[in-house]
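One chain of protein is taken out of this complex; the other chains stay put.
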Amino acid sequence: MRELKLMKGNEAIAEAAIRAGVDGYFGYPITPQSEVMETLMAEKPWETTGMVVLQAESEIASINMVYGGAGCGKRVMTSSSSPGVSLMQEGLTYLAGAELPCVVVNVVRGGPGLGTIQPAQSDYFQSVKGGGHGDYKLITLAPASVQEMADFVETAFDLAFKYRNPVMILSDGVIGQMMEKVELKEFKPRWTSEYIEENHPWATTGKKKDRGRNIITSVQLESSVQEAFNHKLQNKYQQVEASEVLFEEVLCEDAEYLIIAYGSSARICQKSVELAREKGIKVGMLRPITLYPFPVEQLQKYAKQVKGMLSVEMSAGQMVEDVKLAVNGAVPVEHFGRFGGAVHSPGEVVEALEQKLIGG
Amino acid sequence: MAKAKGAIVVDEVKCKGCGVCVTACPTKVIELAAEVNGKGYHYAYMAHPDNCIGCANCGIVCPDTCITVYRAKAGATA
Partner (left out) sequence: MSDINTIIKPENIIYKKTDVLTDNVMHYCPGCSHGTVHKLIAEVIEEMGIQETTIGIAPVGCSVLAYNYLEIDWQEAAHGRAPALATAVKRLMPEKYVFSYQGDGDLAAIGTAETIHACNRGENIVMVFINNGIYGMTGGQMAPTTLPGMPASTCPAGRDVSHDGAPIKISELLAQLPGTCYVTRQSVHTAANVRKTKKALRKAFENQAANKGTSLVEVVSTCSSGWKMTPTKANEWMEENMFPYYPLGDMKNE
């Protein structure tokens, strides 16, 4: 029987984590995502599934607890919002460097600095370009509904373990705080230690006599070894780019103009597409669901069809750079978006489209 | 002459010649060699084997665990 519930996006993350059989959550409170840990603490999953939930002393500690848990082959996660995720960048580069799977949720708020607790999409660069030091990438999923907040927890863990790489769920204050109907999945059991030892033989589960030591580390003193390892990472990212691109298309078939938008901005732009079509402008929308890997091929396909593209983001223009890189000058690409905690209206988007691409 | 009750074997290749064992030996058995090993260290050796009482202090303090200590059972003769 379908189990439906009215939930906030943040609550959906927590509920989905328990149901997916996640082993551990380590976090630190920050607005607008504190409901994730609050929900977990209220649900007490340690009494049911055995999931560990711990409030750490900082985001730095949280992400390093995630590192420790991930190193044991456990499914562990954290969540935070922009300033907290900045603090986690050190841990994330170590996780990527040690090839550890984990899930990090960023319910983005406006910055820079302490910024505002209002929603924004200004952490795009930080999420998809690495974020910390060194050559690495985070697989980045961008939910646009409370249902996707719930569903992407499991998707993210599957990708994280498939590629032994951290996965970011890049949400924002709108999706985190809004309430929608969610269809919840059935409870899945947590992995047994036998399952982990068999399927994740790299994990530090205690050195058995029949195997060598398992060492989780990101240090390489020899540059030639580090270079070889970095090639391995780059090969992995190429595989990710070839196999894991997810996107949604809205009225693209006959589109003469294309809006590119993700997350809550895509929800707004769906209405903008309607409004524009009422005015006789043939607009479609491409919603990247994975921001890394980015739907490059799809954009290249539409570059042959449309007269212009508008990247609509709640930022000063970040994803627009990836759109430009994808189409490589084939069509005009513009950016529009309110930012710093402000959210654009569907009408503002249509106006921007008319002014920037169609010409007024 | 004191009867030797103990003996040590130093891994001369691993020894870094720190000399901590020399200080730790209560009967002044160990000295650092005049020659050096492959790493350039004046390795430790049993300079006065007859004095060794097999107390294992040298092995215990050795940071590189390169000393194995032997002690003859009571009553054993040479």
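Per-chain numbering from 1; labels A and B assigned in written order.
The definition used in the following text is that contacts are C-beta pairs under 8 Å (C-beta built on N, C-alpha and C of every residue); 3 or more make two chains touch, one makes a residue touch a chain.
Computed from a prediction, not measured in an experiment: that's the story for all the values here.
Engineer: If the hidden chain were put back, which of A:41, A:54, A:281 or A:358 would touch it?
Structural biologist: Within the whole complex, the residue contacting the unshown chain is A:54.
Engineer: Write down which of A:23, A:43 or A:99 is the residue touching the left-out chain.
Structural biologist: A:23
Engineer: If the hidden chain were put back, which residues of chain B would touch it?
Structural biologist: Where chain B meets the chain not shown: residues 3-7, 9, 14, 16-20, 22-24, 41, 46, 49-50, 54-57, 59-65, 67-73, 76, 78.
Engineer: Since one chain isn't shown, list which residues of chain A touch it in the complete complex.
Structural biologist: On the chain A side, contact with the omitted chain comes from 23-24, 26, 52, 54, 56-58, 60-62, 64-69, 71-72, 74, 76, 90-91, 94, 98, 193, 204-209, 213-219.
Here, only the chains that are shown with their structure count from here on.
Engineer: Provide the C-alpha centroid distance between chain A and chain B, rounded to the nearest whole angstrom.
Structural biologist: 61
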